[in-house]
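For this view, one protein chain was removed and the others were kept in their places.
Moving on, here comes subunit A:
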Amino acid sequence: MAAISLLNPKAEFARAAQALSVNITASKGIQDVMKTNLGPKGTLKMLVSGAGDIKITKDGNVLLHEMQIQHPTASLIARASTAQDDITGDGTTSTVLLIGELLKQAELYIAEGLHPRIITEGYDQARLQALKILDDMKRPVEINRKNLQDIARTALRTKLNNQLADLLTDVCVDAILTIKKDDDKSVDLHMVEIMEMQHKSATDTQLVKGIVMDHGSRHPDMPKRLENAYILTCNVSMEYEKTEVNSGFFYKTAEEREHFVLAERDFIIQRVQKVIELKKKLCDGTNKSFVVINQKGIDPNSLDLLAKEGIMALRRAKRRNMERLALACGGLALNSFDDIKEEHLGFAGVVYEHVLGETKYTFVEDCKVPQSVTILMKGPNKHTLHQIKDAVRDGLRAINNTLDDKCLIPGAGSFEIHANLKLRDHARTVKGKTRLAIQAYADALLVIPKTLAVNSGFDSQDTIVKLQEEAELSTDPIGLDLSTGEPCKPVDLGIFDNYIVKKQILNSCTVIATNLLLVDEIMRAGMSSLKG
């Protein structure tokens, strides 16, 4: 009898073997749900809510978020996988699969009497060894378009159909290459704005080398399209408002009061005049034009004044767009107009407005050296846009990871095949029962190529044997060609994974799996247990 039941007779508990089987069953359960997702030939999941909301995804992370996971063990695994996504942006499905498989393999040995402690020690050794193998296998890459395309394509094809994936690959790679500095360091992904338009079809998604904003000018007389435009980005209120604090003015007569009100308004008008003066100085008599993009508000009076001068003015720009605009078209985001000069302004070849339903979009394009770009996603409906958005985020992350790592790992399951072989060799050098655990670890790794094979409609044992034979003979990494089911050389086909993704998977999966294995008692003695 567990000690807890002496203290709290209502407590529920599960001990030793029972506790272990609870954990293993849960991890197998979540593995089963996610298994079919893996790889470019996995199933697409379509989630329909009770009200008919549709969500389409192939991304393990999105799926985990959508499912309400109640089981504590399963939710622990789900959290590990979410963490994987936070850190690397990919590999969530693999994480779930590998944790499940590590536990499954361990179960066999534990049933035969091997102590979980020995298995966890073996797993930990195997992890270190696997990391070494991973390091040996990594291929330093030059940062060029082709290599980046390879990695982005591999990531995106697991999430979208090939045609769209290839299109987005180019979009993502171009986006990063445009804003990348010369030192090949990873970029700030916030500088890639992602904008969605419910319109046309997914294949109309494009990269805009400039900024797209989801609002337009609010005055009917303002120009809808300007060329050779100076861009003034600012965070200065052009809105008359009474101040919040009790700052009432004191007056004796009605005229005096009117006068005060006018004086307050005058203050705002002067600000607007400053902009207009600058515009007159720079643009009048030339073919240049003037655009004001303000983070604060612009009231109808001020808009009127600006419209009369042919200035296009946008109010309430996104805070982050202030930074992006300055990077895209140059200039500075101003906080006051006190000594406003030409060098504070940015410049764009063309600025135009596009109206779609009740939303206006403003494009700022043709910038000289854009350091910030926009990916304009299009799709006929919400769920397509959502799917593209998730995919684009992952694609960008994959490219950025490559810039960080400066190396890649051959994909298509080749790492797992290779590591399996090497670990088996290594196991032979180990004395004692730990050897069994290392073997178990090596076998667990094979879950990735096995699942890839099954999802593509091939026999898993057949495929694995073929791959292993080929790998033993070849010095190159050998992976699985999903269209034929035959071994292939992923390096030649341009299938690559991120180094950091694999590294993270090995680390986190081993840690979670060993933690779960060492659990020998589960108890629930909360005050309102079993609810929810």
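We adopt the following convention: contacts are C-beta pairs under 8 Å (C-beta built on N, C-alpha and C of every residue); 3 or more make two chains touch, one makes a residue touch a chain; residues count from 1.
To be clear about the criterion, contacts and distances are computed from a predicted model.
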| item | value |
| --- | --- |
| Choices "Protein misato", "Pre-mRNA-splicing factor rse1", "DNA-directed RNA polymerase III subunit RPC3" or "Phosphatidylinositol-glycan biosynthesis class F protein" - which one is the UniProt name of the chain not shown | "Protein misato" |
| Full-complex contact with the absent chain, from A:121, A:170, A:204 or A:239 | A:239 |
| Residue of A:315, A:466 or A:503 touching the missing chain in the full complex | A:315 |
| Identified contact with the non-displayed chain, of A:214, A:227, A:323 or A:366 | A:214 |
| Positions on subunit A where the hidden chain makes contact | 36, 41-54, 56, 65-66, 68, 161, 163-164, 202, 214-215, 218, 239-242, 244-246, 248, 261, 297, 299-301, 315-316, 318-319, 357-358, 380-383, 526-529, 531-532 |
